[in-house]
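One structure, pasted below without further comment.
Note that one protein chain of the assembly has been removed; the remaining protein chains are unaltered in position.
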């Protein structure tokens, strides 16, 4: 991930795009790409959504949007000097305390 | 990242949340978290957005939303068996051909 | 709708909020509110989503988010001098030509 982040930062620098890459703009771009991922699924049933990778064209589109989301997330983190893996590890630690596993085993209460 | 992905999958399994974690629902949850990141910036000027980490409370909130976005992205990739780093590397390769660096050096054309 | 739009514009003016109400910021705020509507539905099955108004608290939350989306849409249109009803009528006219009704009656092809 560090190497991909370096390539993304260099990619933007070489094209003179840094002035556009404010945290505000990158957060908006991230949300736009996340919505493009939602768009692929918007009319699918839950069952159809589980089989989305069976169609090669759609599978390519899904991977492409995943890449876009991750790209903007890494660029956002780069401009604000955030380590997303450290942030996520801390969040999982907090959530493991906040949502203890029920002693009787898995339940099916809705996630938050 | 592999270890965090494993922890997230185990977290959902232990709580019986897999039935909720369809690709369609996880894509929606990802976009909701991305919007919560946008919300932090929505009334800020570009300059204020660049200083968002100066305030400890806001910095915590930004890191927390980054963690949520990454968590849902990894869970989405887990249920569809997508490797996000491979997807991103392929995308950067394509973009380096699609947007060649101008010979005269960086320009400031708007990114796409 | 004209009267509500007038009240919204006056509400923002009286509180000195116009400097924040750039088209860019209002579009972001609109998308944030739309995501808050999505959040209500994110873990529901299609069937549960159809019964969302049966619970008074959830029904109130849905109406509240609908109001927020419409509020930012009207404010966005106000600052750019767009008539949303005229824009929608024109769009429906175009779509009626683009998606002709099949002669054999309703089909169930996925909407776009």
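By letter and in written order, the chains are A, B and C; residue numbering begins at 1 in each of them.
The definition used in the following text is that a contact is a pair of C-beta atoms (placed from the backbone, for glycine too) under 8 Å apart; a residue touches a chain by one contact, two chains touch by 3 or more.
No experiment lies behind these values; they were computed from the predicted model shown.
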**OP:** Please give every residue of chain C in contact with the chain that is not shown.
**Re:** 1, 4, 7-8, 11-17, 19-25, 27-28, 30-31, 34-35, 37-38, 40-41, 44, 46, 49-50, 52-53, 62-64, 66-71, 73-74, 76-77, 79-82, 84-85, 87-92, 95-96, 99, 101-102, 105-111
**OP:** For the chain that got dropped from the picture, name the residues of chain B it touches.
**Re:** 28, 31, 35, 43, 45-46, 110-111
Original post:
Since one chain has been left out of the picture, which residues of chain A touch it in the full complex?
Top reply: 20, 25, 28-29, 31-32, 34-36, 38-39, 41-43
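Throughout what follows, only the chains that are shown with their structure count from here on.
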Original post:
Roughly how many whole angstrom separate the Cα centroids of chain A and chain B?
Top reply: 3
Subject >> Cα-centroid distance, chain A relative to chain C, in whole angstrom >> reply: 25
**OP:** Return the residues of chain B touching two or more other chains; collapse runs of consecutive numbers into ranges.
**Re:** 20, 25, 28, 31, 34-35, 38, 41
